[in-house]
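First up is the structure itself, then whatever we jot down about it.
Omission of a single protein chain aside, the complex is shown with its protein chains in their original locations.
Labels run A, B and C following the written order; every chain starts at residue 1.
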Amino acid sequence: MSLTQLVIISFAGAFLTYFSGKVSSKLRDVFAVIISLVLIAILSYFYGKTEELRYFSFLGLPLLLRINMLSWYFAITIAVVGALSIIFSLSYMKGKEKTDFYYLMMLLVNAGMLGIVLSGDLVSFYIFWEIMSWSAFLLISYNRGPALAAGMKYIVMSIIGSVAMLIGMLSLYTNYGTLCISEISPLIDSASSGYILFLLILFFVAFGIKNAVWPFHTWLPPAHSEAPSPFSAVLSGILVRMGMYGFLVFFYVVLGVKLFLGLGQGLYRFHYILAWIGAINIVIPTFIAMFQNDSKRLLAWHGVGQGGYMVLGVAMGTSLGVVGGTFHIINHTSYIALLFLVVGAIEYRTKGIRDLNSLGGLIKKMPITFIGALVGACGLIGVPLTNGFVSKWLIYKTLILKGYPFLAFAALIGTWGTILSLYKFLHNIFLGQLPEKYKDVEKVPFSMQFPIIILSSVIILFGIFPGIPLKVINSIVVSFGLQSLNINIWGISSETGALNTINILTAICIALGFVWLLFRIGEKKVSIAQDDNYAAGAYVPKGKYHHTVEFYNPLFRMIKPYFKDFVDEFYLLIVKVGRSLSDKVRKLYCGDLSYYIVYIVLFLAVLIIFKLGFNV
Amino acid sequence: MDRKDIKKWFKEPGKMGHKYSLWAVYFCTGCGIIEVPPVITSRWDAERFGVIPVATPRQANLFLITGYVSVKTLKAIIRTYEQMPEPKYTVGFGSCPINGGMYWDSYNTIKHLDKYIPIDGWIAGCMPRPEAIFIAVTHLWTLIDKGMATAHIKYREKYKYYRENQEKVLKGLDWPPLYPIEDSND
Amino acid sequence: MIIVAKIFEIILPPILAFIIGIFFIGLFRKIMARIHWRYGPPIIQPFLDLIKLFHQKGFSHGPLFDLGLILSLAGSMVLILFIPFGGMCALGNSGGLLVILYIMLFAPLGIALSGGEGANPNISIGISRKLIIALGYEVSFLLVLLTLMTYYKTISIVDIVNAQSNFHWALFSPLFLSGIAYLMILPAILGIRPFDVVGAPQEISSGPTAEYGGRFLALFHIWHAFSLFIGIALFVDLFLGGGSNPVTFFMKMVVVFVLVTFIHAVFPRLRTEQAVRYLWRWPTAISLLGLLLVQIIK
Partner (left out) sequence: MISALKKELESAFKNIQIVIPEDNRLTITAPKDTVLTILSFLKDKGYDHLALISCTDWIEEKEFELVYIINSYGEKISIILKSRISRENPQFITTIPVFENAEPYEREIHELYGINFEGHPRLTPLFLEREYEIPPFRKDFDTRKYVEEFFDEIPFVEENK
């Protein structure tokens, strides 16, 4: 089983499902699920293997496919999240039209991402990058209306990113004549630091836009909230993290650790500035997320916020930091995808309601979805016994031990921002009074519950036994050239403060058991209905006894003056200036011939004067 | 005042607990509430007997009906009484809740409150002084001790009749009955 | 023999913490009574309340209503194992201050979830106020912890306590600024006046506990006792050298607790914005200064 067959299967599978969709929708669903499961099987076969082969040559440039521990780590995440979201969309897309096109695009996005991760040289990297961006664009603007604007915003910014990457590749090719990653890294060591800085800026823009790093994050919230939920799970889960893959490859594989840390001096070292961008990226979006009223937009802002942790971890350059950063990527994928699937399940049952102020009390009707949302929220916050906690612990430890208290402060305050916004998310949808119109909402079908259960168990499993993923990530870090950590099944043991999840687990279980016994010895409890509630002696007004609107109003009143997204306004300003300029130019072409002749004559006159004046 | 009697604490902790930590619902139902603030503040400190006012009926086990009960207040009293957890005691202030008092012939006040909710004890006096309230509390202790403070059990057993009376006075209560009513029981 | 000592070390702190916490609530009500110039309940009154509450049939709104409360109490119990208590610290080596910070999330999260299931706007308003005030004091709380960690260059609390042995306490070392900042936010951590807008009985009928009856209220009172203990034990551990045996540790805690009770007796209740505006202004400024001081010294 070679890499080329893997890529061929993934692409052929996409088109096969499209055509089988023409035959019958049942066949298409089955086909899509089989393709994604086959991909997972093939990838698990490739664990631990590192090979490189040339599969094609494109105008003289060898196109390589290679796999090593880093690309395998990303590939398995892509395959798993892709399979789960397709299983989820089996029943989510039942009533909608154009579903063949939807499945084609979903599988194409998966195939594109696999291609990126497996590509050995920059040309194929770029080709797969374009496939991914364009199919993502088509999927974002899938359900018409506002989604078109969101898709437009997304595709314009990702084109800017791809162009920046293209310029970087061209300059690399002209200087070194080759584009395979393995050959470039030894050559680039000899380059001048100015040239490296130029490359860094270009690739930072390219990958920063895709990873929604703080200055380039404005496309993400509208894109995530308008895309269909199964795709926004993939989009926010793993597609956005292709930017992180790009950072890792470019910083640690192409540049190498010494060169990356050595850039710039004193306070202006490149990786220190990158860390600060990551820190800002944590704080501002989580505080914006707190005041959103649309559930998917709230989660999208968290996608931006959590990206900051990864950039912070990777930018630290120590082995602990990089391990924390890469581990956070897979953690973030697990719980943000879970939360988006939960929102999808709720949309499916309440006919497309996403507004947080008109839902409530759904825990009684959809308990499994609530458990998924709860575990996802705990993972996102970083409650101990979930995987989010372990990766955040690693990142904080590096920040504190390397002596960056202010960065650690920004990261820690982000946690409390996530708590406030995620409790609002849980409370407004699941807790509180159940409104009248959702009285007869019933459970979500199993095909939707299965991905939710799988993702929740992944979160808990990696939280209690972090050793499993950490062993893989440790070998990645060793391949980067950093010294490895002694990792065992329950966490990290090191002299400067160890992490032991098993102790925490046993302590919490014993405490829970003891308190449960303490709870049982009292008088037996009387369970009552939801409307038998204390309302100062009056009867509970139906449907009006649920506090959701302006949930954090005191805080909002304080933060309100600073609560504008300056970056978005800056871009809108650019757009306005651009439009007015192009408007002037449009006036030139007024369509009748005489004007054009006058323009030509004038231009010639100017040329002649220029020629005489300066007898050049 | 057998609070220090350790043996009794071990024999029947439930009774002793309820005796020495009576939490009163802070809900003024009539003119008598003017007597409650002096009871709970510095002059006649009720907290030394463990009696403190609490915000919601959910946390309380003592309900003070202070003063005459109009038909409108009866609705809120029934609602609050039903929301209190099970071992609950009620004390009526003054003669108005007993037999209507000076509003005996008024069309808008309830004459015998114990037709609608069970009452454990009454305090005589047109608004009893704080000392009278303390005497009532001590009487309540003896009642609890002897196991005679069983108003809440009576309410549970005879709920059908209480509910009928309540529906007669207040046309159509807009909350479901607290305990299931078996229609043909006798 | 070591195993017995280890088990002993695991079981004893929660029990002692419970007793000290209940004693603190009794002391609290006694001091408040004496300030009001009245006799006040016996010191063991909270214990009697607990006995009564365990004999009351509380109302439950659903499975999450009970589990949330159980989770928050279990979380505070586990937290006690992480805090060195007069020379005993059961889980001192599995995570240090960062884990303490994160296990502190269990309690507000548990109560928020169980309160949310209670489906009562009073509770939701109480919980949103609790989270806002928590966001308010977390800013300076994190800064204080970060200054400590960078000053002692470790993330384990046991090392910090050992570093302060034989009387050079952190409160009188260059960390005195952080100590003052911690004292300023201590009423907010413990949830007592001037920051007790969370469970204001008059405004939102005692916030998150509006729907709690018999057993639930008992568990809530035990959790309140534990949280009093944790708030003060952390201060004593981090700034007053943490005591070699439980008795000296307890003495230091009583001193700090009486000080905080007097603050409670004097101040009115701040509104939520006033509280957050205060918390983000003065304690944050002082803790930032402390951090800068430590950075300059290092």
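What we mean here is this: a contact is a pair of C-beta atoms (placed from the backbone, for glycine too) under 8 Å apart; a residue touches a chain by one contact, two chains touch by 3 or more.
The shown structure was predicted, so the numbers you read here are calculated from the model rather than taken from an experiment.
The missing chain, though absent from the view, touches B when the full complex is examined.
Only one of B:81, B:122 or B:162 touches the absent chain when the whole complex is considered: B:162. For chain B, the list of residues touching the undisplayed chain reads 71-72, 75, 104-108, 110-112, 114-115, 118, 154, 158, 161-162, 165, 168-171.
Throughout what follows, only the chains that are shown with their structure count from here on.
The touch graph of these protein chains is complete, with an edge between every pair of chains. Contact counts per chain pair peak at A-C. A straight line joining the Cα centres of chain A and chain C is 36 Å long. The set of chain B residues that touch two or more partner chains comprises 56, 58, 83, 85-86. Contacts with at least two other chains are made by residues 523, 526, 532, 534, 536 of chain A. Residue ranges on chain B touching chain C, taken from their complex, read 3, 9, 13-14, 16-18, 20-21, 23, 26, 41-42, 45, 47-48, 50, 54-56, 58-59, 61, 83, 85-87. Every residue of chain A that touches chain B in the complex is listed here, in rising order: 523, 526, 529, 531-532, 534, 536-539. Interface of chain A with chain C (complex): residues 361, 363-364, 370, 374, 378, 381-384, 389, 392-393, 396-397, 400-401, 403, 405-406, 408-409, 412-413, 415-417, 419-420, 423-424, 426-427, 430-433, 496-500, 503-504, 507-508, 511-512, 514-516, 518-519, 521-528, 530, 532-536, 545-548, 551-552, 554-555, 557-558.
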